[in-house]
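In this view, the complex is presented without one of its protein chains, the others remaining in place.
As written, the chain order gives the labels A and B, with residue 1 at the start of each chain.
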Amino acid sequence: MRPVRHGLCQVADKKGSGEVRVALVGCPNVGKTSLFNALTGSKQYVANWPGVTVEKKEGVFLHKGFRISVIDLPGTYALDYNSLDEKITRDYILSGEPDLIVLVGDSVNPEQSLYLLLEIVEMEKKVILALTAYDEAKKMGIKIDKYELQKHLGVPVVLVSSITGEGLEELKDLIVDYSARKGVLHKVHLDYGEAMEKRIREVLNNLTDLPIGAPPRYFAMKYLSGDTQFYQEALKSGLPELSEEERIAFKISLSKKKRELIENVIKEAYQSSEEKVLSLSEAIDHVLTHKFLSFPLFFAFMYLVFKFTFETAQVFSDLLDLAFTNLGNLLVERLGENAISSFMADGLISGVGSVLTFVPNIFFLFLAMGFLEESGYLPRAAFVMDRIMEKFKLSGRSFMSLLLGFGCNVSSVMSTRVIDDPKERLVTILISPFMSCSARLPVYLLILRIFFPHASAALLFSLYTLSILITLLSSSFINWLFYRGRSSPLIIELPRYRFPTFRNLYLYTWNRGKHFLKKAGTIILLASIAIWFLTYFPGNGNVEESFSASIGKALTWIFKPFDYSWKITLSLFYGAVAKEVIVSSITMLYNFDEVELETARSVLGLEMDPVKAFTFLVFVMAYIPCIATVATIYSETNSLKWTLFSVLYSFGIAYSLSLLVYKIGGLVVRS
Amino acid sequence: MKLFQVTPGVRVKVLRMDLPGDVQNKLVGMGLIPGAIVEVVKIAPLGDPIVFSLNGRNITLRKKEAEGIEVEPVDEVMPLYLAMFEDGEYEVVEMFEGKRFLEKVKKLGIFSGERLTVKNGTLYLKGRPILLGKGEALKILVRGVKG
Partner (left out) sequence: MNLVMFLLTALSGILEFWNDRLLGFFILVISLVFLFGCFEKQRERYRAHLFVGSVLVLFFAGFSLISYLVSFLMPLLGEEPKSLTLGDAVLVSSGFISILNVYRGRRK
């Protein structure tokens, strides 16, 4: 048994029989995460792989006195070191850290899974094949001969279903048994035919010292097929360079031989009813990617998601809001009006409260997103929308993320994790704050109602349109600035539709929502304490004499061209914490109530004309992402440089755009 | 013939792939190699990405990438539209529904069992050149005749 390495595994087992580390490997969409959830239940820990922002999921379960920790590796089709996911997976398998690998395969279409299995067999690792979705295969009339598979592949095979739970116990037993057994490493030689075997032998003979971290035969084959990692290593250790044609040809021949073998194995082990009917998945696809229906239906889904997140959840948000307000009032009542009660009520409770009231929205949003993702609709949406997004150097995958931005930019940045191309993911992260989130809506509504009571709907619409335009054009611009290459290709698999299970949805929502609670919560809490402090002192509650006033006055030079007063400047400054804060700081600084529009008009009208007001809104729409978003951008990109770029870029765009609006508006109105 | 020219429902065999390295690597990893048999399942509503099925799995691909994949039809019988990419002689096997369409081809003199010749992308019937729209050429199934 290997030594305990991670904190979460430190509880020793009662019987002292030890622990097993199991890695789950499989293609995307085969139900790997479902199996992971079914094995570990809710005992999961989500972290990032060191240095990168790919999720590392770990879970633990106990079986027969063994403590089995499971690592859910990213889904990959092959182990070629092409993408980040492939690198992580291959490095982890070759590191020897896992005692056992469970290859999660698809019962219905096992071809690609078996290909992956053969790759791992060639790495000479202990591996079990678990074919999931066995219930679906049975329903489709597919008969699988497990023993035939074992005979040909030389690894133990289990047929499981994460939904019905069939085969799960068998898999657990097998994990425990098999990991304890010694000398079962698979040194199965796939015979690639005389010509290729000769090349492999030649390389092996020329190897002066044994490669580190990979079995020699595997190393030789990877070298011959021009693998990104091992080819370079081989050159360093003195092996000759190969021509590109030779490498590609070898790679394709390897792949071909494996595919042939797999085809034969499937022929032996699989029996399916041959009648070709329009399967349920194809039927659904026929309608959802229909020539005329696909777009309206897509918007219908989006509408439902939004209605669900911002209307149904709103009731819960309002209830929370009410509770926090009452709590604050109660405190002030009990403690009297003094610095402490003000700190508790205006600083802590309203600060933390303003975050927590968003929690229902966020959780409902992730629930809806989880449903779309788990059911398999998301890739279809990407497929349908791709043509439009390609024009802006994006792909259908980023479309979903951007759309979420209308709700909250934090969730939109976080959802970019599903984009596997790192370049496209980065661009999507950088542009998504321009999507006008729901927090900006109160600001629009306040100002529009005051200054444009008769044209507010049209202007609101124009603001949203502007935000979409800036988002898309920014993508083109950022791509032009940094990449200038071709856009990333859209190669995604459209998985079979599945009805999401309750457990998967719950874990999906909780794992992501938890993140929001922790990260955004701490930051906004600190910020609101700071703002309270600055506004309360040294004037003891008098705004005009507070630090805030001095800050606001000190910053007015920034908005000199716009002629904003220090109060407006200050509201924008605080609005960087969260955009809703603009509304509360304006009402607080000008001392009017949100409902008394007449008073507001007379007070604000002294400083602003309609052109200035609209300019202000354009600025609010585009300027610096709120602190929660900035923090999320930092945690997702893991780069200070890009976070800074995002802040400066959006500020620059907002400034120049609103200046443009201000000048043009001024010309139009005055003439 | 290139993969992006193939119409839905036709099975083709991959002959050659000429793509940028990373795209090629990814596709080879997913099982798209010369010799693989794929079927174009669907074309997106706006006409760009296509979906092809490979061993029962549906995979999307943009036309730009599909341009780099050289394929040939697997089945003997294929729509006339695809046959026009390859010079040769073809026999009409079947024609699909559509009253007006059937009348039109009748007028042109195309019947089941009739021989058609394709030369440099133009269709000839008994030496006469014939013009057919894409929709019409899709409704006629032909079989290659070895001359």
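Simple rule for what comes next: a residue touches a chain if its C-beta (ideal position, glycine included) is under 8 Å from a C-beta of that chain, and two chains touch if they have at least 3 such contacts.
Because the structure is predicted, anything quoted here is derived from the model rather than measured.
Asker: Considering all chains of the complex, which shown ones does the missing chain contact?
Answerer: A
Asker: Just to verify: which one of A:43, A:56, A:290 or A:423 makes contact with the chain not shown?
Answerer: Selected residue, touching the omitted chain: A:290.
Asker: With the missing chain put back, one of A:311, A:545 or A:609 would touch it. Which one?
Answerer: Residue touching the absent chain, from the options given: A:311.
Asker: Given that one chain is not shown, which residue among A:210, A:235, A:319 or A:554 touches it?
Answerer: Hidden-chain contact among the options goes to A:319.
Asker: Against the chain that's been left off, what residues of subunit A make contact? List them.
Answerer: Within subunit A, the residues that touch the unshown chain are 277-278, 280, 282-284, 286-288, 290, 292-293, 296-297, 299-300, 303-304, 307-308, 311-312, 315-316, 318-319, 322.
The rule we apply is simple: only the chains that are shown with their structure count from here on.
Asker: What is the distance in Å between the mean C-alpha positions of subunit A and subunit B?
Answerer: Their C-alpha centroids are separated by 39 Å.
Asker: Flag every residue of subunit A that touches subunit B in the complex, lowest number first.
Answerer: It is residues 77-78, 80, 82-83, 108-109, 111-112, 115, 248, 251-252, 255-256, 259, 285, 289-292, 294-295, 379, 382-384, 386-388, 390, 396, 486, 489-494 of subunit A that touch subunit B.
Asker: Report the residues of subunit B in contact with subunit A in the complex, numbered from low to high.
Answerer: Those in contact with subunit A are residues 20, 22-31, 33-36, 42, 44-49, 51, 55-62, 64-65.
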